[in-house]
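Right, one structure below, let's go through it.
Of the protein chains in this complex, all but one are displayed in their positions.
Naming follows writing order (A, B and C), and every chain is counted from residue 1.
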Amino acid sequence: MSKTAVDSTTTLASEPKGRTGAARILLGRDAVMIYLLAAFLVFAAVSIPRFASPLTAGFLLLDVIPVLLIAMPMTLIIITGEIDLSVASIAGLTSACMGVLWAGGMDIGLVLLLSLLVGTAAGVFNGFLIAVVGLPSLAVTIGTLALFRGLALVVIGDNAVANFPAQLTSFFTSKLGATGIPTVMVGVVAVVLFFGILLHFTPFGRGLYAMGFSQEAATFVGIDVARSKFWLYVASGLVSAMAGIFWTLRYSSARSDNASGLELAVIAAVLLGGVSIFGGKGSVPGVIAGVLLIGTLNYALRLGRVSDVVLITVTGLLLIVSVVAPSMGAAIRQWRHTRRVRRNFNHSASPVASA
Amino acid sequence: MQTDPDLQGQPPVALSLAHAAKTFGPVVALADGTIEIREGEIHALMGENGAGKSTLVKILAGLHQPDSGDFRIAGEPVSFRNVAESKAAGVSVIYQEPTLFPDLTVAENIFVGRQPKGRLGLISQGEMRRQAAALFGQLGVAIDPGRVAEGLSIADQQIIEIAKAISLDAKVLIMDEPTAALSGVEVDRLFAVARGLRDQGTGIMFISHRFEEVFALCDRITVMRDGKYVSTHVTEDVSVDRIVREMVGRDIAELFPKEAAEIGAPVLSVRGLSRAGVFRDINLEVRAGEIVALAGLVGAGRTEVARAVFGIDPYDSGEVLFGGKPLKGGSPQAAIAAGMGFVPEDRRKQGLVMDLSVARNVTLTLRKRFARAGLINGRAELRAAEEWSRRLQVKAGSPEHAVSTLSGGNQQKVVLAKWLATEPRFLIIDEPTRGIDVGTKSEVHRLISDLAGRGIAILMISSELPEVLGMADRVLVMREGRISAELSREEASPESVMHAATVAAATN
Amino acid sequence: MDNTNTDTRPAGAQPGAGRPRTAATRKGAGGKDALASLLKLRELPVITALVLLVAITYLNNPLFLSPQGVKDLLLNATIMMILAAGQAVVIITRNVDLSVGSILGLVAFGTGSIFAAAPGMPIALVLLIGIAFGAVLGSVNGLLVTLAKVPALVITLGTLYVYRGLNNVWAGGTQYFAGDRPAEFGALSVDTFLGIPLITLLAIAVVAAVAIYMAGTRPGRDLYAIGSEPDAAKLFGLPVSKRVFLAFLANGALAGLAGVLYASRFNSVGATTGTGMELDVVAAAVVGGVAIFGGSGSVVGAAIGAMLLTTITSSLTALRVDKFWQQAIVGVLILAAIVIDRVASLRSAKKLRISEARNV
Partner (left out) sequence: ACGSQESSAEGSPAAGGGDQSITFIPKQLNNPYTDVVLGGGKAGAEEAGFASNQVVGPLEASASSQVSFINAETQAGTNVIAVAANDPDAVCPALQEARTAGAKIVAFDSDTNPDCRDVFINQVVAKDVALIQVELIAEQIGGKGQIAILSATANATNQNEWIKFMEEELKSNPEYKDIELVAKVYGDDDDTKSFQEAQGLLQAYPDLKGIISPTTVGIAATARYLSQSEYKGKVALTGLGLPNEMRDFVKDGTVTEFALWDPAQLGYVAAFAGKALVDGTITGASGDKFTAGELGERTVGEEGTIIVGPPTVFNKDNIDDYDF
């Protein structure tokens, strides 16, 4: 490497003079979500009786934990331009396995470990079909959505297992002192930090954005597209298993239908959080804001005894507006540009013709 | 063009475009697009790569709306909002890139939107296939009209495009490099068909880089350069040399200053590289400080060779030696680790991640290098990005701006910066100045020359003759997947390169 | 004739030196090809699976194909068939509609409301109203997708929620029961003609009409072209937005029809009718050979896919197989459908490459 043009040490030693890009971050799509969340929190605290209380934090967080957990790998997967619809089924399968293993008299530690392994194996299966065989993720995970849920039914049938160790189940609903924050949030925050750092501060994460925009460009800079995707699905399986375990122990009920339908809620939250379904765009803070916004809305409405009906309608509208608004803006700009150009064109047409 | 006295009193003008302009953001694709096609003539449009021919075609097709200009069909001013309108006005286009529907049958590809109807007003597959077969008969080819288009060779795709266009019975038929992928027999048949159409009064516009074709077929020739109209000639009255001069229009040596550099030991040796159906028995060597140009017509397989060398595509046989050691095939990671870089031809799709910032793009190749304990040091990253942008004089508002906001030339500099930052020993540069304006072009050339001066071995793929002749120490010419000639800087001339690129006899 | 020829590319460029292009490498349409094209039929795997499933079940439990058994099988498939046909139209254009379950629910409840308000309303009119209502809901999807140019997956996920919400707002706790509707309306899903229930006949007619439209008319073929290569479609001058909009509208109309038939067949319609159907419908289309990325597959295939999925349920029960296996089997079927599709396309790609190479 002696003959190369540049001495990298001098390059790296030179003083940074660039902008931090603060403005870009402050006005970005994720930031809007965060402002929206903050605004709604303030509104709820002022207008909904008893909202501003530590109890809220506890209950609300317990409610959003499964979505928040699964949203993390989902964010990364959608950023690469793929999707995973099987997450809730993996959680259900994990729950079913937990129930059967525990009812079978296995040590709880081992039960938890095996359950995580089951989820991971499900992720490996997805990853193999999508990254290695190269099948479309939407179709594959619709298939595994049914398959994993089906396996959950095969494993545990219509039974429910409820007699998990009391210390364990109460740990899962316990709070950190008087803060009202659930103890398990420590673990959740660790997972969130892991994925946040992975996405935003590691070479791997950089690669994911590049892949999302253009797989070809990513290949050209030496990113192993298939391998990255494979690991994302494995991670998704593992985290879905965690969510399944949380679900089981929080409700102290292992059933095959646990967490069913959660996949669409997760995807809605992730998209609302500013992740583009086309891939390439999105951030973990934005997604956290998206998840919390839906969660808070949900909780505030329940506290205000407003029906869930309103909630699902609002969620749907938010989702539509969040994608339609930006492209409507672009479409209007484009239309005005075209109109202007056409006017110019017609204008200039006559003099040229006469020349 | 209206000034040509020979054509006074000739058949009426079928289509005319005057002083059309079209810009894409900072890129001026067309500054003064002017052409006039008469009924019953075949009119060639010639110009270098990037001269704006295809852009002009797309305006005629209604695909692009010009920013200004006068566009008439049969004397009436028109302004098409979309392709359907131009079609309705009798303009039929064969695009440079085939645009087939892979899942539809060949026959259906030809007749989409106007399939023949049978009983009950339903599409008659049989009739459609019969008509398609008849068209193929006219063109003298035997493609099964019932098969799907998926997997057809480029040549067959092109033939289907031609069949599609002539079946439209258009008043004006525009063909953008229809022959680029065709064999001699097919070209001859196409010409016969084109002459037949001309004799029926159709106005035909024909784009090709091959002089012998243009001179054999066309009645008039219009030349474009750098997005501007240059001249129109009656074919009989003009020579190839004159056209070449008008197309290039500048002194090659002045524009592309390759500085002499010390040529060192071989960095890359490729031996007997073959990939079935793509390229065959490629041998080449690039030395430190040397610029080797890979010339040839579009479609000759140059890019494919480069992709295989870099590990993007696999190859069937042969080997790649890098610094004397064999390089693992099929792995860009290995190539990068060894010290290779690749500036691809398609900047937007392959070279850059358009929506990411300049800084991110520059450091994309360096992801691992800035990681401390697995985490990227953002400041060091930004610093490096700025340093490299500065060295290459990238003009960007801020390194945080999306690279899509930059002009083509500056984007290309970002791609170069990205690879230079990896401190490569060998760089493949595919079409270094495609879509770059003339001013920035010479800057990019200076840069490449500079790199060679510092001992980097460079393999440059270029379809622009002046660029090849001006920059290269050695020119390898490819034709149909093989290297057909190796020319030293002294031997290389427009004639010798073109000859090797087009004429079969030159090889063996 | 291997690679002994001078060049390795399919595309010769030199004038004069033509490469032989024998008719042998390109098959013309012939008699033997009828069988070949039957074997290449995308729907073949799903048809085979359906036939096998029915045969095996019948051998084990002859009651499965008793008149009542057949009637039940057909009735079960009816609604899903219509939905899958509609979904196929949308997927063929490289889009997807996740809101069909919600549309069905709204229309089904609307049907209940109509009969509650005007018990004497002619059934044909109710059908038309239901279809129109569905079409309106579908066209909202279509408008958002084509005007705002945002991916259908997101938009229809949004309308999935919004429509469900509207249904809840509208219905609240109200449910309409079979008894609230005229007996003739319910009889549609009881009475048979030649052993086939009337609503199934209606569904078959509709699926056939849609299939003919897709296969035999220009706009229908445009949908395939658009899904196959949207950029080329634009270059070619096809009215892409208009067609895609119509595909969503048609899908909505079909979901509307399914909603009315739902009300005829089942006991109650209310706020939750049709919940969670969306992925089943997409799965049915995929199993039926409709490529998830558009361009290929057929409405008939999707309908048969729907039939297969609904038949599995009955079949497993009739075989007294542990019904817990049912969903897992559905999952395996979907995956098998995708893998078969991929293997087939890889095989044909390889075959083509070899034939091209021989050509050189």
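Just so we're on the same page, a contact is a pair of C-beta atoms (placed from the backbone, for glycine too) under 8 Å apart; a residue touches a chain by one contact, two chains touch by 3 or more.
Everything numeric here is computed off the predicted structure, so don't read it as measured data.
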Among shown chains, those touching the left-out chain: A, C
Residue, one of C:Gln175, C:Ser241 or C:Ser345, that touches the chain absent here: C:Gln175
Residue of A:Ser47, A:Ser170 or A:Gln334 in touch with the missing chain, whole complex considered: A:Ser170
Hidden partner chain, residues of chain A it touches: 49-50, 53, 55-56, 59, 62-63, 157-160, 162, 169-170, 173, 247, 250-253, 255, 257-258, 260, 298-299, 302-303, 305, 307-309, 312
Hidden partner chain, residues of chain C it touches: 61, 63-64, 67-69, 71-72, 76, 168, 171-175, 177-179, 186, 189-190, 266-268, 270-273, 275, 313-314, 317-320, 323
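Operating definition for what follows: only the chains that are shown with their structure count from here on.
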Farthest chain relative to chain A (centres taken as mean CA coordinates): B
Centroid spacing, where centroids are CA-atom means, of chain A and chain C in whole angstrom: 30
Centre distance in Å when chain B and chain C are each reduced to the mean of their C-alpha atoms: 41
Interfacial residue positions of chain A with respect to chain C in the complex: 83, 85, 129, 133-136, 138-140, 142-151, 153-154, 157-158, 256, 261, 264, 267-268, 271, 277-278, 307-317, 319-320, 323-324, 327-328, 331
For the chain A and chain B complex, residues of the former touching the latter: 1, 3-6, 8, 11-12, 14-19, 21, 24, 197, 201-203, 206-207, 209-210, 213-214, 216-222, 224, 280-281, 338, 341-342, 344-346, 348-349, 352-353
Of all residues in chain B, those that touch chain A in their complex: 18-19, 65-72, 77, 79, 264, 288, 312, 332-333, 335-337, 339, 342, 344, 346, 349-357, 359-360, 363-365, 367-368, 370-371, 374-376, 378-380, 382-388, 391, 398-400, 418, 420-421, 423-425, 450-451, 454-456
